[in-house]
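Here it is, the structure, as structure tokens.
A protein chain is absent from this complex, but the other protein chains hold their places.
Order of writing sets the labels: A and B. Residues in every chain begin at 1.
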Amino acid sequence: MTWAVFRRALVYVLLSIAAFVSVFPFFWMIIGATNTSADIIRGKTSIGGALLTNAATFFTQVDAPRIFFNSAFIAIVGTVLTLIISSLAGYGFEMFRSRFRERIFALLLLLLSIPFAAMMVPLFVMFSQAKLVNTYVAVIAPTVASIFIIFYFRQATKAFPRELRDAARIDGLSEWQIFLYVYLPVMRSTYAAATIIVFMANWNNYLWPLIVLQTADNKTITLILSALTSAYTPDYGMLLFGTVLATLPTLVIFFVLQRRFVEGMLGAVK
Amino acid sequence: MSSLKLSGVRKSYGAVEVIKGVDLDIESKEFVVFVGPSGCGKSTLLRMIAGLEEITAGELDIGGKRMNGVDPSKRGIAMVFQSYALYPHMTVRENMGFALRFAKVPKEQIERQVLEAARILALDPLLDRFPKELSGGQRQRVAIGRAIVRQPEVFLFDEPLSNLDAELRVHMRIEIARLHKELQATIIYVTHDQVEAMTLADKIVVLRDGVIEQVGKPLELYDNPANQFVAGFIGSPKMNFLPARIVQKDAGTAVIELVHHEGVRLSLPLAGGAVGDLVTLGIRPEHFGLPGEGAADMTLEVDVAEHLGSTSYVYARAAGEPIIIEREESRDQGDQERITVSVDPSRTYLFDQAGQRIR
Partner (left out) sequence: MAQARLERKEQINGWAFVAPALVLLGLFMIYPIVWSLWMSFQVGKGMNLSFGGFANIIRLTKDPVFLRALGNTFTFFIVQVPIMIVLALLFAVALNDATLRFRGLFRTAIFVPCVTSLIAYSTVFKSMFATDGIINQTLMALHLISGPISWFGDPFWAKVAIIIAITWRWTGYNMIFYLAALQNIDRSIYEAARIDGVPAWARFRYLTIPMLKPVILFTTVVSTIGTLQLFDEVYNFTAGTGGPSDSTVTLSLYIYNLTFKFMPSFGYSATVSWVIVLVVAVLSFLQFLVARDRRRA
């Protein structure tokens, strides 16, 4: 066997292990959702018959419609707002340069290194004083202007052909119209990639909603499941059922937007 | 310096055959140009010689040794790519010396060879610059320098001048020709530009659809194309092709008449063929004479006349077919007029309906 063939085989083995390790927990989760808690703990890896029982337990313990609505509302509204505001800013920074704004941008990059922990207390106090604790606004508002997404859009805009804007200007479009009718359609894959990233971040957002959402019926599925997991003897079957439900939206969005996502990432890393 | 031999070389991608049986001999120190339209397989053939593509069938010998399946680095070749492929994070000096570091060559010798190559290519002042600080022509020279340093048996060039502007291309062409003389190297050069082929090559290989159409010295191909494709490919502007018919046939000669210009008859030496056969008459734009000079005259409607100063190109029409005439001293020829040219049979070519040359 030549070295080249051996190396190629090694690559396949390595990647297969990586793929297996990556996917196994999902597989385990789905299997687990169909088994009883006792079976799961014993390490059963085959499909069981407890799916409906787990579902029943889950839906009695959790006000699913309400909770999922919370998560969905926060994630969807948050994602839409973030995309709008952050892409506008990224576009603005890249297309309309000025020395002063460059310095502001540099400052923003520095701010990226500020941990959320440094801001969560003042933010909480702010929202308490505004009597907005335990509301959707409180959860969504601080995440809308995302420096990371602004940076991402700025990078991606570097690849946007200036000629398109010049041609549109000659045709008499206003800057806002150019953004809407020329930029948006061209940058579809960037938006797709950003949607996945932002939606995921919002759906999975933990610390801030934990701080700000106080009553059970305002909490997100992430928080609720987390609380249930900390029970002394958790019902893993029910829990895994819940996690399957909780994972579905992000998985769906990912698979729908997947191809655009890779295009989008390729476009930004230049 | 080494010779090469290709015998029955074929290449397939799955069910699609792209190189369909190539036989070729390349002498040591010869400058051979592979030329042809896009998709003819010239780059593929070059990459097969380099070892970057597998040879599906047939044999490749370099310097007398069988090289099928041999690792590219062990074939005694060096390659210059169309995009130069310079290492962006290394200086010119490092770019050129990089490969030698792994050939267990002592550092002083690497330095010496790099400096020598830099001298040949006038890269001395640029040795500590990075590729992004260089112009296109300079990057090109670094790519060539990187190849020279390895002292290969054969140099391979893959469309090296395609990314340069017209003026630079002429300059670099001369540089490469000079290099060939100075290095006494065997060079295989791929291009789609027949001017580069004509000016640089000792031997031109014309390829189409994975098949060699003709091999020969540049002027041989110009004077004596083997088929209609080569006749049309070599020479700029393109040779004109006019349909004709044999109207009289004696042993050794034939009289042909242009289909769309009854009255234009030429007597040409021709061995085979019979009366009534359809043929194609080829005549280069520069081979039309003034009226009365040749055996027959043709009057044509002019579409456009381009005047470049010393020469003029007249784009005319003959019964709907486009004809290009190249002529000196035709400044007065205007658009939308008529022009009369003469045809000298000794400067024409005959092709059969399959495109093959008939004599």
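By definition in this document, contacts are C-beta pairs under 8 Å (C-beta built on N, C-alpha and C of every residue); 3 or more make two chains touch, one makes a residue touch a chain.
Keep in mind that what you see is a predicted model, and the values were worked out from it rather than measured.
Of the chains on view, those touched by the hidden chain across the whole complex are A, B. Of the listed residues A:64, A:77, A:147 or A:173, the one in contact with the hidden chain in the full complex is A:147. Touch with the chain omitted from the figure is made, among A:74, A:194 or A:221, by A:221. Where chain B meets the omitted chain, the residues involved are 50-52, 72-74, 77-79, 81-89, 98-99, 102-103, 146, 150.
Along chain A, the points of touch with the absent chain fall at residues 7, 11-12, 14-16, 18-23, 25-26, 28-29, 32, 40-43, 45, 85-86, 88-89, 91-93, 95-98, 101, 104, 108, 111-126, 141-142, 144-145, 147, 150, 175, 179, 196, 200, 203-204, 206-207, 211, 221-222, 225-226, 229-230, 236, 239-240, 243-244, 246-247, 250-251, 254, 258, 262, 265-266, 268-270.
As a working rule, only the chains that are shown with their structure count from here on.
Between the CA-based centres of chain A and chain B the separation comes to 56 Å, rounded to the whole angstrom.
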